[in-house]
Structures are given as structure tokens and as C-alpha cells.
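These notes are about the structure you will find just below.
Only one protein chain is missing from this complex, and each of the others stays in its spot.
Right, chain A next:
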């Protein structure tokens, strides 16, 4: 039994001052505390991270965690959930991590509706590798690998997720913490694949605080189960440098999630092996 009851570990925090990751950590902590009060056991949570600034979050939580590889949160989380459907599995991914290196997994996770929660720390830059463009950086973004600016438009990840069959799609902003908290909670409680694209401030390499403060607004969630409404909300902002930027749950629907409940069975393995041999004789 761990004597220290804190949700936060004693690992040294190395995020830059002003980094939006603190807010995400804080929001997640509050949600877990809330859920604990409602009877969820702390050890039922498993946090999975990729590699990047965002990923350090798993070291900072005193919770079960799986610090995986760059781009690979989703297959790991999928395996954990399939092994034990009772665990609450949350991915902490970066935009380079999830939308570049591991994009294929995201599409397939949405398609198969695996019952995990994905939080993308979308700072629209590679933070840990000191400032290169990502799939959601705006057109013309000048980074260390693209000094003349990029000539490709950003990927509208919301549209992509809707097109891939995600059953829960949301956007939040690291400076609107109560809103972020509510969305994280709903995502965790959603039965099926839940994705939150969190616009996260990178204080060092891409500080969009003023733009986001001015342009983000909480959009209506009255028609949250209507796919065409979700698509229109998703299309309102294309990750360019022009707002306005809707926040909130854009889409939420019920579709039978993976893994389906496995019935508990007592099987004598040796007997099963013998039967198979018999069938092949």
C-alpha cells in the first residue's frame, strides 16, 4: 500500500513555465478526484502516453501508466483495454505524435470504436524536438525544418475523426479549465472511442494565447447526436490563423464499443489442446 496518497508523483516537473500542459494535468487530476469520490477506484485508471512534452504527464501522475513510443499510444491502449475491459484507459498524445507519426492508429481506433479516451495535447508544434511544424500547424508556419514556411494546409482533425466513425469528438482549450474538465469527464464516461483535441499553449515555440483567447467560443451542444451538425461545427475552423474557433462536444453517439464483454469461462487448456489434436487426427 502506498503511503503517499497524492495523485501527483514526486517526479521533477520539467515543463516550461506557462506551458498549457499544466492545465491539462490539473483538469485530469480534478476529474479523477471527482470520479474517485463517486466510487471509481484509483487503480482502475491506466494512463498511456506517447513521446513529446505532453507525454511527461504520465511520470507526473502517481497512477498506473504506460510511457510508450512516439505515435503509439493508441495500439498500446487498445491492447490494455482488450485485456481488461474494466480498466479506464486514457491516452495522452501529442499532435506530432498522434496526427503525424501514429495517424493510422487514430483512424482505426475511431473506426473500431475501442472504448478508450484520447486527449491530444495539440500545441500545433513539435515541442520536445524544439519547434518544427506538425499536421495542424497553420499554412506558412516557419519552424526549424521549414524556415521558408510550409506550403501545405493543416489537417482538419475534427473532420477526419468524424469521417473515421469516432463516436465522441470534442475540442477544448487549455486556458478554459472548467470547460476542459467537463469535457474530459464526459469523454472518460463515454462508452466507446472518445477524442478530445485540446488546443494547448506552447509557451516556448508557438504561443497562440491571444489568438485563442479572442477566437474560441463554446458552441451549442443541443444537437450533439446529429452527424451533419457535427460536420458543420467541425468545418467552422480549419486550423488556419482565422477564427472563430468553436469548442465543446461536437458529436456524441452510441455505437457498440470494442471490446465486447467476454463471458467468463473455465476452460481446461490441456483438454482443449488434446481435443484439437484429435480433430486433426
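Rule of thumb we're sticking to: contacts are C-beta pairs under 8 Å (C-beta built on N, C-alpha and C of every residue); 3 or more make two chains touch, one makes a residue touch a chain; residues count from 1.
The rule we apply is simple: contacts and distances are computed from a predicted model.
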Missing subunit (named according to UniProt) among the choices "Dehydrogenase E1 component", "Nickel import system ATP-binding protein NikD", "D-ala-D-ala transporter subunit" or "Pyruvate ferredoxin oxidoreductase": "Pyruvate ferredoxin oxidoreductase"
Residues from chain A at the interface with the omitted partner, ascending: 1-3, 9, 11, 41, 43-44, 46, 48, 51, 56, 58-59, 62-69, 72, 74-84, 86-87, 104-105, 108, 262, 265, 267, 269-270, 272-278, 280-281
